[in-house]
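Yeah, one chain of the complex is gone here, protein chain that is, but the others are all in their spots.
Each chain gets a letter, A, B, C, D and E, in the order it is written, and its residues are counted from 1.
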Amino acid sequence: MRIDNREINELRKIHMETNFTKHPEGSVLISVGDTKVICNASIEDRVPPFLRGQGKGWITAEYAMLPRATESRNIRESSKGKVSGRTMEIQRLIGRSLRAVVDLDKIGERTVWIDCDVIQADGGTRTASITGAFVAMVHAFGKLLENKTIKEFPINNYLAATSVGILPNGTEILDLCYKEDSEAKVDLNIVMNGSREFVEIQGTGEEDTFTYDELNKMLKLADDGLKEIFEIQRVAVGKWHEYLLKNQQAVQEEE
Amino acid sequence: MRIDNREINELRKIHMETNFTKHPEGSVLISVGDTKVICNASIEDRVPPFLRGQGKGWITAEYAMLPRATESRNIRESSKGKVSGRTMEIQRLIGRSLRAVVDLDKIGERTVWIDCDVIQADGGTRTASITGAFVAMVHAFGKLLENKTIKEFPINNYLAATSVGILPNGTEILDLCYKEDSEAKVDLNIVMNGSREFVEIQGTGEEDTFTYDELNKMLKLADDGLKEIFEIQRVAVGKWHEYLLKNQQAVQEEE
Amino acid sequence: MRIDNREINELRKIHMETNFTKHPEGSVLISVGDTKVICNASIEDRVPPFLRGQGKGWITAEYAMLPRATESRNIRESSKGKVSGRTMEIQRLIGRSLRAVVDLDKIGERTVWIDCDVIQADGGTRTASITGAFVAMVHAFGKLLENKTIKEFPINNYLAATSVGILPNGTEILDLCYKEDSEAKVDLNIVMNGSREFVEIQGTGEEDTFTYDELNKMLKLADDGLKEIFEIQRVAVGKWHEYLLKNQQAVQEEE
Amino acid sequence: MRIDNREINELRKIHMETNFTKHPEGSVLISVGDTKVICNASIEDRVPPFLRGQGKGWITAEYAMLPRATESRNIRESSKGKVSGRTMEIQRLIGRSLRAVVDLDKIGERTVWIDCDVIQADGGTRTASITGAFVAMVHAFGKLLENKTIKEFPINNYLAATSVGILPNGTEILDLCYKEDSEAKVDLNIVMNGSREFVEIQGTGEEDTFTYDELNKMLKLADDGLKEIFEIQRVAVGKWHEYLLKNQQAVQEEE
Amino acid sequence: MRIDNREINELRKIHMETNFTKHPEGSVLISVGDTKVICNASIEDRVPPFLRGQGKGWITAEYAMLPRATESRNIRESSKGKVSGRTMEIQRLIGRSLRAVVDLDKIGERTVWIDCDVIQADGGTRTASITGAFVAMVHAFGKLLENKTIKEFPINNYLAATSVGILPNGTEILDLCYKEDSEAKVDLNIVMNGSREFVEIQGTGEEDTFTYDELNKMLKLADDGLKEIFEIQRVAVGKWHEYLLKNQQAVQEEE
Partner (left out) sequence: MRIDNREINELRKIHMETNFTKHPEGSVLISVGDTKVICNASIEDRVPPFLRGQGKGWITAEYAMLPRATESRNIRESSKGKVSGRTMEIQRLIGRSLRAVVDLDKIGERTVWIDCDVIQADGGTRTASITGAFVAMVHAFGKLLENKTIKEFPINNYLAATSVGILPNGTEILDLCYKEDSEAKVDLNIVMNGSREFVEIQGTGEEDTFTYDELNKMLKLADDGLKEIFEIQRVAVGKWHEYLLKNQQAVQEEE
């Protein structure tokens, strides 16, 4: 039995509040159990220097925690004057993942800034960030389409993430809460698109290892979990669902 | 008439949600109109080096904005690697103000960390932060008293803040929203305790000046506004109101 | 009786040496009692990015102390690699105050850099900096007018600052020296223009508060003190006094 | 056919020169094709603060490139004043991987510093770093055992890494050189122990995705490649091979 | 003829005002022509970590320029957040030079902080700093001797510095002003003790070279110039001259 009485293949309760704050083009408060992340998508009308003059856009992500998002208070990274390795790793992951489902040629010389700010942490903040940021980005591009800044909806597919792991007793489980995560012998984060293809796999067995069989069991759990998450995203993206679907089909036909 | 149809002496709607996140000893989400700030109070069991061995505590504050709390996105201070002058000024103001109503000898060698994170900004973020942080701090000390970490309730009085200013047409107004603030010829932040004594006055007439008469009119508006705010705090502090009242009376008798 | 035998409404001896160093357009060594600050005004022929192309200028200030300006040596901010909150607060105050008496449209796309370097500190370094920096700026603009870089003298009024406070025994006093400042229960910095209108009021009662009556007594002391300081500035600005007077009258007639 | 005429399952030529520099406890120059990395292992007689007093050790890694290790010169990270996200990600990966095969309780309160400095880069610098750093660490611990600083050989198993990927034409390949890596639609880094269990899997399909089948083909290629790499390591660790073998068997029996 | 009508072997006018500011243990304002440097010596009752527990002291120097010490304004190093290579080179030179004439065993576990702050620059700021800092240090140690903090006067000899160079026309000259320095084909800084032995020689012929003969002519000029400077220091050190003389003789007898 799991610490919070869930089945081994049971997700925590996921909720997404869209239009959470008023300024961003897309704004989502996602809760995955007790993990809560504000995911904002902002559009800037220029691209970083390495892309200028190519007519295409860019998507970049930043991730942070409120100092007291965690059980004991963390020092604010702005006070330390530098961003930790963990933070950099996570924001690179979020940015890379989102770029995998967007046709950057369709957004013009614009940058989408994704800000994921964790206000309460209970495990899985990076995967919740990806799942929520995707929805925020959908609404931001929707707004651009509505006001005719862009001509085509540029997202090709759904995108979401979850974690799987192995408990000390050897059981593979889905969607680890903080307590489980801190005890798990393996921790695997899976990012998939709506066609359930892999976008990222990051698995680590710190001070432990895992076999090919264990990997396969975890991948199966993740696949099932993500199927459910895509259903929840489907509601949260609202009318943009059909645009996503159409693009997804168009891409599949091309291949 | 004001931009949002308020009377010149009318506050925006103020709401405080206590226990907003689960980890901090005190956690408040304050809204003042469209300005929303998460105010968390965390207790750390040690003091900064300059206070060690004196048996007394310390209160310090940090203030930040989510990048997209504002109309256009701001660069994250952790990315810039340094905290701006504006941020420093505000967090010094919050810390100083809160220390004015706490008997630091009664909290032992502990530091109270106040984190004010603005998730949506529409003017008056520093005064909203003070008003909300006070309530978060009350609940944090309440928790310490309940679990017998401290013996006496260490706060002597209520504490709140608001802004007043002068519109370009010469009218003095209470509680400026962002639009008003950006046009005002004078901006005055007033921090008061529950006995309506001044804790801080910060007035600036950038590219303009103000007279003694104008100052007096603004002080009157602030005094009236803060009277209302103390009523709202009274509800938000719950059962700790009577502790505050008792301490306030004890201090007045001493004087 | 005060620690240095002054009356409660008595300023310390103020002296200003103009043309103190040879390179700056304006250079003043101001002494207020034992507080000594080198105030240099430098003209740069461009403005910060946010002002480019608008045909107007900017005034910005930097403030620092020599490491041994104080009783015990302070670590140099260049060694620490960052500027303290106190320093930022002071330099923002100096810049804002000076901008309040200058018509930035008359100086073209130029930046005035005000450097206030405290070589000996005995309380009131920020107010001495403002008083001295004003005179340095007058001479710098005078030089620009003489060599016909600008067409009109751009300063509209005198500008000076002083501090007032309340001793532990409840007496309000003018122009606090370091000893008094460190014991005072309230510390109020007042910046006024030559028409004795407020430019800035910054009052703080750290670990204490002050009443409306006390505020009024302090404002009266400051007003009297500043009247004397403007007389001293009048001598230090030399022939530019009549330009200041003429502009001051022109502004009053407009209103 | 591959760009350098290799078979799809063919590793580049790997060479390791042990005792490459004279000061470190373990020093290896590893070449994997044209990729050359100096891997040094240094022993420090203390641990980071979070481990003090627990009687166990720590392994940490730093990774850097000479500015001209690459085709065009990179700015030195010491000049930029900060370490990039890519660097942090790699050094966290190296440290985590090495810790997975070491019994930290057996090394006492010591830190092993692994320095991987790339002097020539042609793809796969992070996996070459892990493979070379492992050998450097073996020799460093061997030295500690010989001079009786530690009592037992603390490494439980071999450890090595390689990369696999998918070419634009859909072919899965082993050990990507820089040219291949920059064109590949998927890049997967695999770290395994000598029993061919997974220690880390990091797979990313930037601007592309990969299927379960493709993942399996890549895992097979990696597994075969690592089998060969372990043979090369076996020679490079010299007499310490039997210690590794004994520990590996002991661990397996325990399980 | 030189630009300022001096002979080729003529020093600029040197003046030293002792007790320049009130807080430091030793404080000197040195002028060498138009170059003006405040040299303060502060005593701290502890040493840097690498010297703790050895019963001996340390001397360290910091050097800075006011932003407008020069013809055009320089950015403050505290604003840039880092100290330039030139500054570091100079402060290392000052510290090393002063340590050469002090018996660090006689000062106990104390650090002497030398602060050289250039308020007006016209060439030769580093050599003026050394000459002035020596006198400030003499007075600081004098004060320690008078209040019996130390038992013996710890300085063994005089110490001063000057510059020599070669004009574009090939003439060797003494004590270069800024104009001469910026045109000179060689610039040589010489630090000597009162026995006219070398403490430091730093010569550079950027974009040019110099011969053995030219070196010898410059060394002769420096030697003659320093002889005069030691006479000026003799007056500035006041009653401590005889202590210096006695220690100098004691050292010579030992040899």
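Here, a residue touches a chain if its C-beta (ideal position, glycine included) is under 8 Å from a C-beta of that chain, and two chains touch if they have at least 3 such contacts.
Nothing here was measured: the structure is a model prediction, and the numbers come from that model.
S.K.: Can you pull out the displayed chains that the omitted chain is in contact with?
M.R.: Looking at the complete complex, the unshown chain comes into contact with D, E.
S.K.: Can you work out which residue in E:K82, E:K151 or E:K179 touches the chain that's missing from view?
M.R.: Touching the chain that is not displayed is residue E:K82.
S.K.: Return the single residue from D:T70, D:T149, D:S195 or D:N216 that touches the missing chain.
M.R.: D:T70
S.K.: Check each of E:L51, E:L219 or E:L245 against the chain that is not shown and name the one that touches it.
M.R.: E:L219
S.K.: For subunit D, enumerate the residues touching the unshown chain of the complex.
M.R.: Subunit D touches the chain not shown through residues 21-24, 27, 34, 36, 38, 40, 42, 44, 62, 64, 66-71, 73, 76-83, 87, 113, 115, 117, 119-120.
S.K.: Can you name the residues of subunit E that touch the chain not displayed here?
M.R.: That gives, for subunit E, the contact residues 82, 84-86, 88-89, 91-92, 96, 99-100, 188, 193, 195, 197-212, 215, 219.
In this text, only the chains that are shown with their structure count from here on.
S.K.: Chains shared as neighbours by subunit B and subunit D?
M.R.: Correct list: A.
S.K.: Could you tell me which chain lies farthest from subunit D when each chain's centre is the average position of its Cα atoms?
M.R.: With centres defined by C-alpha atoms, farthest from subunit D sits C.
S.K.: With centres defined as the mean C-alpha position, give me the subunit A-subunit C separation in Å.
M.R.: 52
S.K.: What are the residue numbers in subunit B that touch two or more other chains?
M.R.: Answer for subunit B, listing residues that touch two or more other chains: 81-82.
S.K.: Under the stated touch criterion, can you name all the chain pairs that qualify?
M.R.: After working through each pair, the chains in contact turn out to be A-B, A-D, B-C, C-E.
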